[in-house]
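Have a look at this one.
Yeah, one chain of the complex is gone here, protein chain that is, but the others are all in their spots.
Chain lettering (A and B) follows the sequence in which the chains are written, and residue indices restart at 1 in each chain.
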Amino acid sequence: MNWLLVVEQCLNGLQFGVMLFLMAAGLTLVFGIMNLVNLAHGSLYMVGAYLATAAFNWTGSFLVAVVWALAATLVVGMLVEVIALRTLYERDHLDQVLATFGLILFFNEAVAIVWGRAALFTTVPRALSGHIQLLPGIRYPAYRAVIILVGLAVALLLYVVVTHTRLGMLIRAGASNRTMVAALGVNIRLLYTVVFGFGAALAALGGLMAGPIYAVLPGMGEEILIQVFVVIVIGGIGSIRGALAGAVVVGMVDTLGRAFLKPTLSSVIGPSAADNAGPALASMLIYILMAAVLFFRPQGLFPAVRG
Amino acid sequence: MRSRARALTLVAGLLGLGLVPVVAALANQPFYLDLFRRIMIFAIAAVGLDLILGFGGMVSFGHAAYLGIGAYAVAIPAFYGIESGLVQWTLAMALSGLAALAIGAVSLRTSGVSFIMITLAFAQMLYYLGISINAWGADDGMRLARRSQFGGVVDLTNGYVFYYVVLGVLVALLALGHRLVHARFGVVIRAAKSNEPRMRAIGFSTFRYKLAAFVIAGAVGGLAGALLTNQSEYLTPSYMHWTRSGEIMVMVILGGMGTLYGPVLGAVAFLLLEDVLSAWTVHWQVVLGPLLVLVVLYARRGLFGLLPGAGVPRG
Partner (left out) sequence: MRALRLSAVLGLVAGLLAGQVARAAEPVKIGFITSLSGPAGIIGKHMKDSVELALDHLGRKVGGLEVEVIYGDDQRKPDVGKQLADEMLKKHKVNFVSGIIWSNVMLAVAPTVTGAGTIMVGTNAGPHELSGKMCNELYFTTSWQNDQTPEAMGKYMQDQGLTDVYAMAPNYAAGKDMVNGFKRYFKGRVVDEVYTKLGQQDYQAEISQLRGKSPKAVFVFYPGDMGIQFLKQYAQAGLREQIPLYSVYTVDEISLPAVAEAALGNYETRYWSPDLKNEANAKYVGDFKKKFGYTPSFYGAQSYDGILLIDSAVRAVKGDLGNKKGMVAAMRKADFRSTRGTFTFNVNHTPIQNFYLLRAVKGTSGEIEMQIQKTVFENHKDAYYQECPMKW
């Protein structure tokens, strides 16, 4: 057993999980606090990736690209909330599904109209394109290490904001009892718009970090969206802590499954059977995990505490 | 409360569907026969889904899996020489009903978003299973050499005959659905949607009723899948992909949830729009998307709610 390989794969799993967390945090915030099922979250991720890529290709500065993508997607998110989603908070989840599904179609095509259907050129910024020596024998891509750090920083930031600031208090209060908060004189509409914009910015952060290593093309958000839903369901809807736990669990299980399931099966059912069963099982693994979690603990691992 | 105007509109709609082949033949445009037949097949799937989604509040995001099972239940026996429609279609409904029983038994222990996700998970598992099994075509799919045979009683290779068979199935399903919804079964399901604890307090085993509804919807989905394979004479595991489930859900919501006839309208509107728009422009999705949003925002009970006589809102 190559233990160094196992450690490296665990690191990969952590990094993949952190990437999922960036998306999951925004989604769970919006769902937990505003009770809104937002299928277009993947589209905001895509918009973030596109805006960052366009800015980077234009100015050559990664920093400018990051700031621009976050700010612009925040604005786009708030606009979408005001124009299309505001009236949906009171409505059935299914109406929200339909409306946000319509938004997906719109954004995918809009992006294709503006930038064309071909994938955009992206590359890891030169400063981050090297490797770092974590342990003797493990050279880890610097960019992916940065992703892990950024994700953990965001988790910390969210924790601080939600538990130690007035905004966070308002968010938690609004989730528990919207009418009461409004009655106390807080502009709940503005609050929700800001929260949605914040969620959009988080999605954009995920998108702009993913841009250099994934393909930037119309529809890039859908593949990751479904995995993100799995994450928040496992973690517990509405809870940031749950999103982090769920994301890391999903990231680990998926990565380790892809890496070690086939070799493990090989020794049990023989190599050629494992060649077929291994990949099939590996792609189903996170769904099996979710089904299991839901069966034994339907509210998720770290459900949000409701007042 | 059914108003006269609404009943008349429904009858007119069904009559219209019945006349499509005649009009198509007169105008020498046989393509519309195929188009409307495909629309009706999806309408059948949508109506089945509405039973649990609209009436029961069970948002099954994995409904396309049952279509897939039904589709394979026709293609696999045909591959081995069993072409009897009776066998194939019964198998389709039985197998998908069984799958729904298994999936429902596990999924119905949860509710809300968890229920949505777990049904989605099961559908995805079946999809990935489908694309891995080489013996049955993997994702290249399977071809149907001949449509289901009914021993000379009905010849499905005749496009018109097949059309009326599908229409017949749709009408029968609507009639059955109507009876079910107004019978005690339907009342329990609807009551459980609005207040399940109360129903349980009164003594109803809501789980059993919900599971039964889930199985019925699954079996109907399987039948739709069998019809779809006959329609295309081809199937692929992509029939089970979650985006297909999403499309059927869109048809239900667009048409009007919990109305039974709404999904038919939804299927017609969605698939017709798709056909017309995609011929008009490559960027048809940028038009369809906002259109859906507008329908949600301003047509609260879907397209069905826009019909004359659809006055009384449901509780």
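Please note the rule applied: contacts are C-beta pairs under 8 Å (C-beta built on N, C-alpha and C of every residue); 3 or more make two chains touch, one makes a residue touch a chain.
Every value quoted in this text rests on a predicted model; they were computed, and no experiment measured them.
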Need the list of shown chains touched by the one chain that isn't shown.
A, B
Using the touch definition up top, pick the residue from A:85, A:162 or A:259 that touches the left-out chain.
A:259
Touch with the omitted chain, as defined above, among A:129, A:163, A:187 or A:264
A:129
Hidden-chain contact residue, picked from the options A:31, A:56, A:107 or A:143:
A:143
Can you list, in ascending order, the chain A residues touching the missing chain?
2, 5, 8-9, 12-13, 15-16, 19, 108-109, 112, 116-124, 129, 131, 139, 141, 143-144, 210, 212-220, 223-224, 255-256, 258-259, 262, 275, 278-280, 282-283
Interface residues of chain B (partner: the chain not displayed):
29-32, 34-35, 38, 128, 131-132, 134, 137-141, 143, 228, 231-236, 238-239, 275, 278-279, 282-285
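The working rule: only the chains that are shown with their structure count from here on.
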Return the distance between the CA-based centres of chain A and chain B, expressed in whole Å.
32
In the complex formed with chain B, which residues of chain A make contact?
31, 37, 84, 87-88, 91-95, 97-99, 101-110, 112-113, 222, 226, 229-230, 233, 237, 276, 279-280, 283-284, 287-288, 290-291, 294-295, 298-300
Applying the document's contact rule, which stretches of chain B touch chain A when the two form their complex?
53, 59, 106, 109-111, 113-114, 117-118, 120-122, 124-125, 128-129, 132, 134, 242-243, 246, 249-250, 253-254, 257, 283-286, 288-293, 295-297
